[in-house]
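Every protein chain except one is present and positioned as in the full complex.
As written, the chain order gives the labels A, B and C, with residue 1 at the start of each chain.
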Amino acid sequence: MVTRLALLGAGRIGKVHAKAIASDARAKLVAVVDAFPEAAQAIANESGCEISTIDAVLANPDIDAVIICTPTNTHADLIERFARAGKAIFCEKPIDLDVARAAACIEVVKETGAKIMLGFNRRFDPHFRAVRKAIDDGQIGDVEMVTIVSRDPGAPPPEYIKVSGGIFRDMTIHDFDIARFLLGEEIVSVFATGSVLVDPRIGELGDYDSASIILTTASGRQASISNSRRATYGYDQRIEVHGSLGSVAAENQRPISIEVATKDGYTRPPLHDFFMTRYTEAYAAEIKAFIDSVENDVAPSPSAHDGLIALKLADAALKSAREKVLVQIV
Amino acid sequence: MVTRLALLGAGRIGKVHAKAIASDARAKLVAVVDAFPEAAQAIANESGCEISTIDAVLANPDIDAVIICTPTNTHADLIERFARAGKAIFCEKPIDLDVARAAACIEVVKETGAKIMLGFNRRFDPHFRAVRKAIDDGQIGDVEMVTIVSRDPGAPPPEYIKVSGGIFRDMTIHDFDIARFLLGEEIVSVFATGSVLVDPRIGELGDYDSASIILTTASGRQASISNSRRATYGYDQRIEVHGSLGSVAAENQRPISIEVATKDGYTRPPLHDFFMTRYTEAYAAEIKAFIDSVENDVAPSPSAHDGLIALKLADAALKSAREKVLVQIV
Amino acid sequence: MVTRLALLGAGRIGKVHAKAIASDARAKLVAVVDAFPEAAQAIANESGCEISTIDAVLANPDIDAVIICTPTNTHADLIERFARAGKAIFCEKPIDLDVARAAACIEVVKETGAKIMLGFNRRFDPHFRAVRKAIDDGQIGDVEMVTIVSRDPGAPPPEYIKVSGGIFRDMTIHDFDIARFLLGEEIVSVFATGSVLVDPRIGELGDYDSASIILTTASGRQASISNSRRATYGYDQRIEVHGSLGSVAAENQRPISIEVATKDGYTRPPLHDFFMTRYTEAYAAEIKAFIDSVENDVAPSPSAHDGLIALKLADAALKSAREKVLVQIV
Partner (left out) sequence: MVTRLALLGAGRIGKVHAKAIASDARAKLVAVVDAFPEAAQAIANESGCEISTIDAVLANPDIDAVIICTPTNTHADLIERFARAGKAIFCEKPIDLDVARAAACIEVVKETGAKIMLGFNRRFDPHFRAVRKAIDDGQIGDVEMVTIVSRDPGAPPPEYIKVSGGIFRDMTIHDFDIARFLLGEEIVSVFATGSVLVDPRIGELGDYDSASIILTTASGRQASISNSRRATYGYDQRIEVHGSLGSVAAENQRPISIEVATKDGYTRPPLHDFFMTRYTEAYAAEIKAFIDSVENDVAPSPSAHDGLIALKLADAALKSAREKVLVQIV
């Protein structure tokens, strides 16, 4: 069987997914939809698929699945429509910036029994997966403490900040998901603190650009997350898990791994400067995993439920940072 | 001038300080005091100093300074007596486990004008000093976030836990001091969470063995501390400071830095398994700094005030962890 | 313009090149030739090109260039035929295992003025290129000494050894080329020593499996190469260049860069276990460079001449190892 897919949204990330589909012999991109004809055309040219519309894709019985890369505020509606149309769905995170809306959407998904996967790409990073595998293999014993450092190369412009949902829903949400992926237990409390140290315009919009978060689970496992919207040396993405028998850590990835030694010391080049080059393999692997789940008719992971929980944690972090209280997750 | 010193307390750390004094041509150990004659004798033999008593040292005008390494509950009294006797004082941390008692002691010190230095040895670790120097040199711009991972090789026995004052006053206190050393601003709030994941007996004594702490300063700088009483791979001591222009990090120290590569991968030996081998250079450097301050008649650092603040932060952390609230430092 | 290519040889490396062509919008694979119909068919299926023959490709005026990945003993003949037919040629190294035959072939190429590039893929490894760039940028001053460690994960079977031309022509030849790429001067002398330490069957075939080589240039620059047919920990490929102002080194590449710390120490996974995963980017970049040279009508590099020199160095090394003498290159 070949899975026939439609791509909704032909922007930056849509192009990445189109390429991933092209490189998987079990899948075929048959349609692309975008409000901008040029964007759709570019992908149609490269992949040989047709340009289509949402309605046409919904009505097309030959399309098995859709990849949703449209703006965030369209996600929940599209998920509901395609779930009702019986298509398998891959959707970029988040389902919605509003927890209630996301929860309602998930209800629809459940009723329809639709297959849905959320685009938490980092779970598919080969290094992070290797960390998880080391845990699953028992190499570090019982997980006790997770430490995540996650810093962007530079702060996005105010226009982006405005629609981003804020640092916790936009940036930390990935770390919440990875923390859950590694802790092995659900998170029961969130404490967060936020500051504006990078760009005062971010503060003027009511957001933070620097944040520290502590998460705990019922048995007392702890996770620490350190976020900044700026890291001059590149896209800083480190995770470490400490357990009863040891620790496992994923180091930063380096596009060029040379070292120059001079009288001033030993110097290595900066890290990746962009999330799409840092997570190239992860993006390809997540689409492959989605195709796997369609081909083998199994539930994909991460699920819509995973997306909802991460969003709740983000809301809790925001409340914690604003009110300076520990927030329990119920 | 040669600084003439008396050593009060001839235990493990006393021996380390005696050796540091012996290697400094500007100083001479002239007396040692200990409740156990054998301990005092051992140091007397090695250094050629005489065995003495507290009273005799107090009364001896030829003694310029004392090194206090006696049990914690004697520190405040000894500090007060020697301050009044006009001796310069080096005292192992803490002044006292009780903030009020420590504060009262500091009042006495102030009245007498005595010179006093607290034994926060880590400030003298050459690698941590290099981190501080990189900050002072402007290499990372304005400090924004400090990340400290500090894990002991193994949990101490219950007997020790009982008199330790708890993880925050016994273990995290070093990290509080280093955070202050690096943040460049006073800490205004503390959030801490503690768990018992390593040894249930520690929990039975009302203490924690795993803790995560977030500190903030008035301008919004943040510090994260991650503590565990157990690290199978050795004494794990890492600090990282993130700033507007970059980051600076001190890696773990390794007693043996070889790497073996086999079909199972690349393996390096574990870290130091003991704080005294990890901080050998730091212990020697702090005594040298104390002698410097006596010789040059300048105020030593870290001061008794630094000790008091670290203790207050520890108390705040304990309150935060127990009551699950953010604690403001006043 | 779109460069139209034919692929001669649809084996392992042919597939890699077909993929590189497919990902370059300026190029199109229009024909594939292979003695095994299934191999050719597989590539035809994936790329949409036609299955053809050598003669048909030679006669086809619409084909601009050929990629030669056939067995080594066919290279020289094919190069001559396609040079005479006016096609641009990319050929896997070596031109021939016999220096005289390779030299004769190059004469034909020169007469025809054909464009030819030799497949020394390592020159296109991004890390090795960064080493070269650091040199070109003057970061290490004048080059003085090059050190290359190059070890295969495991020894090939005797059948391969028999037709390989021996370790110097098969394996070290890459290192000779990289040494030339980095030394900045021609090599004037070769000393080599070879041993059989890995597999006695290799010795029975008159070959070596472990070799050390010293190269010198006219001004006294030196290069050391260390080769082994076995490295249990993976494909070990390191280069370092020492100069008057410093050094620059390319570290090994790691498919997974995590580290597990336990009571037994810190362990990282092994290296790549296969040259095609280690040099994935290099293979793609060399085909891109070939297409560049065709598109822009410039001479490609590395040239057939580079291939001939590397082969002469291999012959010199063999003579040196067998006769235990320093061999001058004339």
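Note that in this section a residue touches a chain if its C-beta (ideal position, glycine included) is under 8 Å from a C-beta of that chain, and two chains touch if they have at least 3 such contacts.
Because the structure is predicted, anything quoted here is derived from the model rather than measured.
Enquirer: Return the single residue from C:F124, C:F176 or C:Y233 that touches the missing chain.
Expert: Per the contact definition at the top, the residue touching the missing chain is C:Y233.
Enquirer: Tell me which residue among B:A250, B:A285 or B:V327 touches the hidden chain in the full complex.
Expert: B:A250
Enquirer: Out of B:V32, B:I63, B:C105 or B:I140, which residue would touch the omitted chain in the full complex?
Expert: B:I140
Enquirer: Looking at B:P37, B:P71, B:G86 or B:P126, which residue reaches the missing chain?
Expert: Going through B:P37, B:P71, B:G86 or B:P126 one by one, B:P126 is the residue touching the chain not shown.
Enquirer: If the missing chain were put back, which residues of chain C would it touch?
Expert: 142, 144-145, 147, 149, 151, 189, 191, 193, 195-198, 210-212, 214, 216, 219-224, 226, 228, 230-233, 236, 240, 242, 244-247, 324-326
Enquirer: Identify the residues of chain B touching the omitted chain, counting contacts across the whole complex.
Expert: Touch set of chain B with respect to the missing chain: 46, 126-127, 130-131, 134, 139-140, 245-251, 253, 255-263, 269.
Enquirer: Mind listing the chain A residues that contact the chain we can't see here?
Expert: Missing-chain contacts on chain A: residues 231-233, 261-270.
Keep in mind that, in the parts below, only the chains that are shown with their structure count from here on.
Enquirer: Any idea what the CA-fit rotation angle from chain A to chain B is, to the nearest 5 degrees?
Expert: Best-fit rotation on C-alpha atoms: 180 degrees.
Enquirer: Specify, for the interface formed by the sequence copies chain A and chain C, whether it is same or different in terms of residue numbers shared by both sides, with half as the dividing line.
Expert: Copies use mostly the same positions to touch.
Enquirer: Averaging the CA atoms per chain, pick out the one whose centre lands closest to the mean of every protein CA shown.
Expert: A
Enquirer: Give, as an integer number of Å, the spacing between the C-alpha centres of chain C and chain B.
Expert: Taking the average C-alpha coordinate of chain B and of chain C, the gap between them is 57 Å.
Enquirer: Averaged over CA atoms, how far is the centre of chain A from the centre of chain C? Could you give it in whole Å?
Expert: 39
Enquirer: Hey, what residues on chain C touch two or more of the other chains?
Expert: If we look for residues of chain C contacting two or more partner chains, we find 261-263, 269.
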